[in-house]
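One protein chain is absent from this view; the other protein chains keep their places.
On to subunit A.
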Amino acid sequence: MEGLLPDLDVIRKDFPILERTLAGGQPLVYLDSANTSQKPQVVIDTMVDHLERHNANIARAMHQLGAESTEAYEGARDKVATFLNARSRNEVIFTKNATEALNLLARTIDLGPGDNVVITEMEHHSNIVSWQLACERSGAELRWFGLTDGGELDLSNADQLVDEHTKVVAFTWVSNMLGTINPVVDLVARARAFGALSVIDASQAAPQLPVDVQAVDCDFLVFTGHKVCGPTGIGVLWGREELLNELPPFHGGGEMIETVTMARSTYAKAPHRFEAGTPPIVEAVGLGAAVDYLGHIGLDAIHRHEQTITAYALDGLQSVPGVTVLGPLDATQRGGAISFELDGVHPHDIAQVLDSRGVAVRAGHHCAKPAHARFGVQSTTRMSSYLYTTPAEIDALIEALHHTRSYFKVG
């Protein structure tokens, strides 16, 4: 099949979990990578090696292990900066996850009555609720782009939504539910034209597309480690250095200060300004190994692989009677997460039957209830592929969906 990663067999061997079997000796067909990706051996080994040989606190331990640990942690920052094509390593802030990164921004960007924040109807809850809270606190108004029937952003009223009172335009690059790839460059330009800050949620984009913050020219961008083959517990906030240094601190504590007296403190510059307390050191080191791994394979090649698998999966899904796919049907216009309905069977029940055949998918609202409500559905089943997904695994999914229909006696 044209477009697949050339060394797919070799890549699969990098992921030890893909070798395991499930109850009844079923092979694992993991189609839940938009939820969390699997981890290559190099990430696992790097983290184990750090814990076995280099473990110490960073930036405060005056001994050899402390120096090694600091070097590993700061080295991970360099790797992430390269991954994003950031101008400076100081623009990379480690957070707990993308959610924390978005909350950091929603907490620290100055908003007030008369201001507005513009989001979209296809956001993950983390990019909705954090701004709802910010608007409730500050008296700012929350606005949002609606969606077209085809699952694209409805930009027809963009000129009314984004205006001179807009302070923030926050949007996802790739929808975790619809798979839609948004016109991020246009949205960033629209925000900038009104002096608003642009915030991109790249949680679903970073795993599967080349992310170049200078090319996109955004102000802030967030993603999470565990969806890019890294561990959980680590995420990234990238921001323009001058903007980061204008924001007030988020959490107060050790490592984020210049000096502290009992009466007042002064604060370090980014990135340490936003990294109070002992950070998730080994998780950051693991993330560094993960983005190195992806960079080595090449994000362009991974993107091509995802599009090829997605096109194959869209074809397969349309061969199952009663299946309706939500979001764009053109694989070149979307990411690798495909949400669908199957007439007569609830997504939970679909996922349960698929699981009994070793096929792991997600069922529910995927933390995108408003996007589901827009299409009049309560929940969907979502398959999501990644660089290790094979056409044979898609075949297994389609076969299991046919089985699900017969199990529940529909059609």
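The criterion applied here is as follows: contacts are C-beta pairs under 8 Å (C-beta built on N, C-alpha and C of every residue); 3 or more make two chains touch, one makes a residue touch a chain; residues count from 1.
The rule is simple: contacts and distances are computed from a predicted model.
**Q** For the chain that's not shown, choose its UniProt protein name out of "succinate dehydrogenase", "3-isopropylmalate dehydratase large subunit", "SUF system NifU family Fe-S cluster assembly protein" or "Phosphonate ABC transporter ATP-binding protein".
**A** According to UniProt, the chain not displayed is called "SUF system NifU family Fe-S cluster assembly protein".
**Q** So which of A:Thr36, A:Asn245 or A:Gln352 would be touching the chain we can't see?
**A** A:Gln352
**Q** Pick out which of A:Lys39, A:Arg190, A:Arg334 or A:His365 touches the chain that's been left out of the picture.
**A** Checking each option in A:Lys39, A:Arg190, A:Arg334 or A:His365, the one touching the absent chain turns out to be A:His365.
**Q** Mind listing the subunit A residues that contact the chain we can't see here?
**A** Interface residues of subunit A facing the absent chain: 22-24, 26, 346-349, 352-353, 356-357, 363-365, 369, 372, 378-379, 407-408.
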